[in-house]
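Note that one protein chain of the assembly has been removed; the remaining protein chains are unaltered in position.
Moving on to subunit A:
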């Protein structure tokens, strides 16, 4: 496995090499082929992401009704935007998604780091553990939902059966207001801790050995080594993993769809689910588009925050 290009150094990956080292500079460039090779990616980017975004933006100022496959657009100005901000479901969604993302990602990072730390210290069995831990990453989100819908079932789920063995009353994991969001967070921790583990392990494996030897010579204890050597050196990887996971957590949909459907009440209502209901279930396309634009705006604010955090960590010690 190559650990040379860890997520720790992703910046500028798409930038051309410095010093005019690009091949084209030496043997002459062929503009026709330059365009032809980029054309497929460019076409997909323009047709399937730029155009849809413009489309959404335009939609958000309109009401759309369909009759016989023909759309009728009626301009409504900013009505949709005003309505979104007073939409109780949307507010619940933003709040729950924030709690969910912070809770799940924090749990994944800590657990993943501990696992990676232990895994990097053993000689044998590392490949086996890694294969085992990759499994949840490859399982469809909807199947993760199905697995845990069975596991957390009130009547026959393994979780309640295990509690019964030690004499604890069964818990209505997915049906009770107090536990529903927590259950969804725990399921997400199960699903994505392995991913954090994988990145952290790759980061730990690529750390130079001599730093540890030096720390050892200076008589550093295990904790001192962790606090003053491992954590500072892993900081870029940690920040990138955090930013990456938080973005994905904000998009959560599949597990919630299957596990709770946003319920009970609005206990597990998340942004993507509200979006889905307004746009598709209720077929309020214009309103859904306005909500999408607001969500995209909120998420880009998040991106800017994450990026500035990373820049700070890069210029740090």
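The definition used in the following text is that contacts are C-beta pairs under 8 Å (C-beta built on N, C-alpha and C of every residue); 3 or more make two chains touch, one makes a residue touch a chain; residues count from 1.
Convention: contacts and distances are computed from a predicted model.
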Undisplayed chain, where the name is taken from the UniProt record, one of "Carbohydrate ABC transporter permease", "Diacylglycerol kinase", "Formate dehydrogenase alpha subunit" or "Sigma-70 family RNA polymerase sigma factor": "Carbohydrate ABC transporter permease"
Listed residues A:101, A:202 or A:267, member touching the removed chain: A:202
Touching residue (missing chain; options A:104, A:119 or A:267): A:119
On subunit A, residues whose C-beta touches the chain left out of the figure: 1-3, 5-7, 10, 13-17, 21-27, 29-30, 33-34, 36-38, 40-42, 44-45, 48-49, 51-53, 55-56, 59, 64, 66, 69, 71, 111, 114-115, 118-119, 121-125, 127-143, 145-151, 153, 155-156, 158, 161, 190, 194-195, 198-199, 202, 240-241, 244, 247, 250-251, 253-254, 257-258, 271-272, 275-276, 279-280, 285, 288-289, 292, 295-296, 299-300, 302-303
